[in-house]
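Only a single protein chain was left out; the remaining protein chains are all shown in position.
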Amino acid sequence: MERPRHQGMAKNTYMRWRLPLVCLLWEVAMVVLFGVFVRFSPEADAHWEEEKREMNLTSDIENDFYFRYPSFQDVHVMIFVGFGFLMTFLKRYGFGAVGFNFLLAAFGIQWALLMQGWFHSFKSGKILIGVENLINADFCVGSVCIAFGAILGKTSPIQLLVMTLFQVTLFAVNEYILLNLLHVKDAGGSMTIHTFGAYFGLTVTRILYRPNLEQSKDKQGSVYHSDLFAMIGTLYLWMYWPSFNSAISDHGDAQHRAAINTYCSLAACVLTTMAFSSMLQKKGKLDMVHIQNATLAGGVAVGTSAEMMLTPYGSLIVGFICGIVSTVGYVYLTPFLESRLHIQDTCGIHNLHAMPGLIGGIVGAVTAAAATEDVYGKEGFIKVFDFTGTYQTRTPSVQGGFQAAGIVVSLLMAFAGGAIVGAILKLPVWGDAAAENCFEDDIYWEVPEDEESDVYHMHNPDKPASP
Amino acid sequence: MERPRHQGMAKNTYMRWRLPLVCLLWEVAMVVLFGVFVRFSPEADAHWEEEKREMNLTSDIENDFYFRYPSFQDVHVMIFVGFGFLMTFLKRYGFGAVGFNFLLAAFGIQWALLMQGWFHSFKSGKILIGVENLINADFCVGSVCIAFGAILGKTSPIQLLVMTLFQVTLFAVNEYILLNLLHVKDAGGSMTIHTFGAYFGLTVTRILYRPNLEQSKDKQGSVYHSDLFAMIGTLYLWMYWPSFNSAISDHGDAQHRAAINTYCSLAACVLTTMAFSSMLQKKGKLDMVHIQNATLAGGVAVGTSAEMMLTPYGSLIVGFICGIVSTVGYVYLTPFLESRLHIQDTCGIHNLHAMPGLIGGIVGAVTAAAATEDVYGKEGFIKVFDFTGTYQTRTPSVQGGFQAAGIVVSLLMAFAGGAIVGAILKLPVWGDAAAENCFEDDIYWEVPEDEESDVYHMHNPDKPASP
Partner (left out) sequence: MERPRHQGMAKNTYMRWRLPLVCLLWEVAMVVLFGVFVRFSPEADAHWEEEKREMNLTSDIENDFYFRYPSFQDVHVMIFVGFGFLMTFLKRYGFGAVGFNFLLAAFGIQWALLMQGWFHSFKSGKILIGVENLINADFCVGSVCIAFGAILGKTSPIQLLVMTLFQVTLFAVNEYILLNLLHVKDAGGSMTIHTFGAYFGLTVTRILYRPNLEQSKDKQGSVYHSDLFAMIGTLYLWMYWPSFNSAISDHGDAQHRAAINTYCSLAACVLTTMAFSSMLQKKGKLDMVHIQNATLAGGVAVGTSAEMMLTPYGSLIVGFICGIVSTVGYVYLTPFLESRLHIQDTCGIHNLHAMPGLIGGIVGAVTAAAATEDVYGKEGFIKVFDFTGTYQTRTPSVQGGFQAAGIVVSLLMAFAGGAIVGAILKLPVWGDAAAENCFEDDIYWEVPEDEESDVYHMHNPDKPASP
């Protein structure tokens, strides 16, 4: 095979002025915009005592904080530890995985508070934020973390910040179209977070296609302990997913039901993932890539329907299918996408988020279309689908149609948005690394000396002490 | 010493068809059984609005979800991250520890929802599940994770799935005998989870005795970073144990008290563990095995009594004693059990769960027998021990007797069940590894290349890029 020409030396990955400039510029913008727009919601404002009287509440425990804060913290862990550590599987990109995820998420939540706030919490010229806004900001950033998975190891931190800026904006627009214009239900974000985030990321990575990426192939794998670090991410995502899908559902039965459905779906997903991981491998051995990722597909795929009366056994079926679809995707589809469609998907988000997200959208549409007053109760039926006001005459089958439209809109937004943002990220000013330096922390991070040589030094008593 | 004959090559550990078959078969069974039996409890059902009116509740915050969901999530973390990572201490069995624990727990919670549901939540032909059922399912699986600790590294994933199926069944039967027939209190499971789970696992490992296990002795130890991974498990178990022991206690003071008692017991346990770890070692150095395990014994040993008026200082005493008992167990008893009784207990569950579980049962019996209306208050006395209906004439000392009977029943169930299940697992069809391949992930997992050689390659610029 002919060795591709090295381009590495030519690329300028020097961050010293560019990265600080972008970080500071954007943080200053946040400060100014927050100063102009963001205030506390009545439940977080010191005027709460008066508010409580007006709302006729007798106890502080009725503050939304106590309904949602534990779920918020679980979601927070999923975004920062879950996604961050899930991506540490690469042998030499752990700092980038967990560090850049930290950076983009910390910026993203601020920008999301503003963008989502303008659409959903804007009153008398101010965005009034409470715990539900924090959850929604984390959700929005979740879609950026997903897209990050596709381009992991191949982009500079500046590119990630630029992508976050645009993706959060587009997310908020798409979410507004779905939730407000189409009146679609999507509490766990199968469409708004996973479908949108994943196809957005896949489009971006397609446009940033690197023909010579095999130059860094030796760094695309894992080592023993990096796979264990990644399992920390996997397990926190898996365990807390019931909180994710129930975090912004209605108080009471809806949160309760969403958690149970998600728990069931995820449990089933683990077994079919293990089954197919072993079955699709000649030696019959389990593959950590599948265990780390495909076990989570069940959570993605009940994101829309978890708060509906999907029922525990419906959830098991969804999880069952998604474990299979996702694992098969890793084995057959990811190589195909890379070789034929030039989609280089580092973490396989197509298998973990894109396909299960689509399934989740469809399951949601079907579950909504199948809803009856008998199953939900007269009041429950209205409450779950919010068939009030303008929507009080909407029927389940119409709702199912709108749900399906939500999938299409999310896909279109993802493709169009991803194409534009991908083109922007292709500009040669953002400091991305050459193909041979991909998946290597050393480009953007101070990396400590090797363990190997350290161990050597420590066991060499003749080594003179450093001065 | 005469070298034992190698048996490795003769054993068939090929999983390709067996593991998928078992996983898929059992998951299909779950789907069918859930379809027939499992529905939402009224608090998770969309009819909740009507239910609320009937129960005369004024606020959604009265939904059991808000009383128990945070504790549920903590318990969930203990089962999957706590037990999973605690067992990653072995240098080359991290994938198996965390991965097989994931597999068996994900299956076990589904089967436990059914088994426990038939006994405790069966109404008009349906099992109605809510958040308390999820916690109980996690609890039940906890006992399987404990048993897994005894056979860690010596069994195939199929054996673990078979064991889970039987152990969950027996757990549910034992739990029914204790809680319903004997009317025993055991909210934190000293008897039902720890005593039962540990002696079950020890009996299984006794029957699966491997005479040539010293062939894999070089893999039975830890390395520096595997000990740190294990500490993640230890700390999550330690921190969240107050949630474990309080998760299914009565609302209000009982949950509150159970958390405080457990917090106190665990704190004391750390100090005596450290003391004896140093004292029992000639060089006076601390041993990570003790710190990782014996520090948790205090949580096990207040499992029965934590919701009673054990009092903070009673809890300190229990923790004090258990840190000592458990550490001494690791130093003297584990080697004795292995050499004399042929009980090969990989994680030392005898010291962490069996003995502290027995102590917990006894402490519970004594605390119950010592209860007075003076200490508990007239109403509290009735509420804590549920002395209502058939049991309204039961006295504390009689309750203490029944508590003690609960220990004996749990032990008998563990020995009998463990013997039967051990015999089943001994059948030569489950694909367990030869003695020389124990404690080695390579048998059942795709293991990445060594870090060492990777590092070497990365620093060798002359190495041609992989094609």
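Per-chain numbering from 1; labels A and B assigned in written order.
In this section, a contact is a pair of C-beta atoms (placed from the backbone, for glycine too) under 8 Å apart; a residue touches a chain by one contact, two chains touch by 3 or more.
Bear in mind that the values here come from a model prediction, so they are computed numbers and not experimental data.
Of the candidate positions A:Glu43, A:Asp250, A:Glu307 or A:Asp345, contact with the unshown chain belongs to A:Glu43.
Between the chain not shown and the residues A:Leu86, A:Met115, A:Ile129 or A:Met274, the one that touches is A:Ile129. Of the listed residues A:Trp118, A:Tyr391 or A:Trp445, the one in contact with the hidden chain in the full complex is A:Trp445. By the touch rule set out above, subunit A reaches the unshown chain at residues 14-17, 19-21, 23-24, 26-27, 30-31, 34-35, 38-40, 43-50, 52, 59-61, 63-66, 69-70, 73, 76-77, 80-81, 84-85, 88, 92, 94-95, 98-99, 102-103, 106-107, 109-110, 113, 129-131, 134, 157, 225, 229, 232, 443-452, 454-455, 457-459, 463-467. Residue-level contact of subunit B with the missing chain is found at 1, 3, 61-62, 66-67, 70-71, 74, 91-92, 214-215, 217-219, 221-225, 227-228, 231-232, 235-236, 238-240, 242-243, 251-257, 259-260, 263-264, 266-268, 270-272, 274-276, 278-279, 281-288, 291, 295, 309, 311-313, 316-317, 320, 375-377, 379-381, 383-384, 436, 450-452.
The working rule: only the chains that are shown with their structure count from here on.
Rounded to whole angstrom units, the spacing between the C-alpha centres of subunit A and subunit B is 32.
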